[in-house]
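Of the protein chains in this complex, all but one are displayed in their positions.
In order of appearance the chains are A and B, and numbering begins at 1 in each one.
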Amino acid sequence: MRSNEGRLTDSAVQPSSESTSGLLQELVAHLRENRTQLREDWARRITESGLLTAMTREEIFAEATAVYDNYVTVLETGSVEALEAYARDLSERIIPRGVEVHELLGIVLLLRDVLARSLFVKYQSKLPLLSRVLDVYEPAANGIATTVAVGFVQERERIIRQQQEAIRELSTPVLQVRERLLILPIIGVIDPQRARQITEQLLRGIRANRAKVVVIDITGVPTVDSTVANHMVQTVDASRLMGATVIVTGLSSEIAQTLVTIGVDLSRMRTVGDLQGGIEEAERLLGYKVIREKTEEEPEEEPEATI
Amino acid sequence: MSLLVNKVAIVGDEIHVPISSDADIVIARQQGRALAERIGFTGSSLAVVATAISEVARNIIEYAKRGEIVLKGVNQGGRQGLTVMARDQGPGIPDIALAMQDGYSTAKGLGLGLPGARRLMDEFEIISKVGRGTTVTMKKWVR
Partner (left out) sequence: MLVPILKQGDFLIATIQSALTDDDLLRLRDDLAEQVGRYRSRGVIVDVTVLDVMDSFAARTLRALAHMVGLRGARTVIVGIQPEVAFAMVQLGLTLGDVETALDLEEGLELLHKRTKRSASRGR
């Protein structure tokens, strides 16, 4: 440990090592010794700059304290993992409060400036040494700024992905119409990603609703390529692993052709012409008695609702 | 579920899991799953990654008796992903094309999970030399 702690003046000859690690240690010691002053300078600069308007002064100070100490530790150890974790953590906390990346980067850069200035002061009469100290300080400080900004952006991307996932889920409802029966109407063109997401949603739905029968209606799907067809088969198989029986309805002859072409054994899959038929089949499987009056429209049957 | 961490080594930003027993397969896939979660994988991708790791780790044991699984997060053009490397210094695979055929592994029941692992992951590469060993490198990207 160095014996010249607490000395801000540089007139005394510092027995500092000329090596990089020696300079680093000296730099870190300086930053630690003067942390109170430097943190205050920083907090003041943040306020002056008008950044972090979304946070209160107390919050700013609390975060500033933690960031300062982590900053110095990272300079000292070069441990980017700790900083990455912290940056991610910080982002998780401030993004919901509306803090923007330029604000976060702004305050980290202000800290960099505040610390750099204190180095200028410390080594002002020893420019060659200052130059070497800056050689050590600058890359480390810039690395930290980059890491924090990248951490922020990644966290934001993660949140956006989550939101997109939620939106996708909303657009593919898994409907429970009866006890133990789920209906999944699929409409539109399905790309592999959507197919995957539909499968995941259905399987979770089977668990949540304790479904024994699932009717997947693809009347509204115009075409299906072999990748998606494979997904469909996988969906059926996965549902069966969860103990559910799958009925596919609305299978056009074109899609049936695609399935046959990729080698799907259609006899393995329960298929019914239309959704109505599929639901009846499902009800039969579930043990509901389906009573159908014979053939023509009965007079006592309810007329179609016109509302 | 407790994470068994005794044998795992962190080397830089890589996680090394030595594979020499069936218990190690569990460790490898738990580590893989945990790392995948940290990287940002969610839902069934976690199970998919863990399963792929299980398959290649088992492959090491059945074919080479011992080896190593190396796990690492990667970042390419803004995309986050996970790399799994399964390497051993075992006998090597004489006919890779054959080993990568589906029917071959399931029919023979040799438990060569290679074709399966390939299906589960986004990128898959295998290098094997008879008498020298095998290295499988596979990647999966967060969607």
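One rule holds for everything that comes next: a contact is a pair of C-beta atoms (placed from the backbone, for glycine too) under 8 Å apart; a residue touches a chain by one contact, two chains touch by 3 or more.
Model, not experiment: these values are computed from the prediction.
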Full-complex contact with the absent chain, from B:Gln31, B:Ser54 or B:Ser128: B:Ser54
Chain not shown: contacting residue from B:Val26, B:Val74, B:Ile127 or B:Val142: B:Val26
Those residues of chain B that touch the unshown chain are 1-2, 21-23, 25-26, 29-30, 33, 43-44, 46-48, 50-52, 54-55, 58, 102, 106, 109, 111, 113, 115-117, 119-120
Residues from chain A at the interface with the omitted partner, ascending: 199-200, 203-204, 206-207, 210-212, 234-235, 237-244
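Keep this in mind: only the chains that are shown with their structure count from here on.
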What's the distance between the Cα centroids of chain A and chain B, rounded to whole Å? 24
Can you tell me which positions in chain A touch chain B when the two form their complex? 81, 154, 157-158, 161, 165, 193, 200, 203
How about chain B: which of its residues touch chain A in the complex? 13, 40, 42-44, 78, 80, 142-143
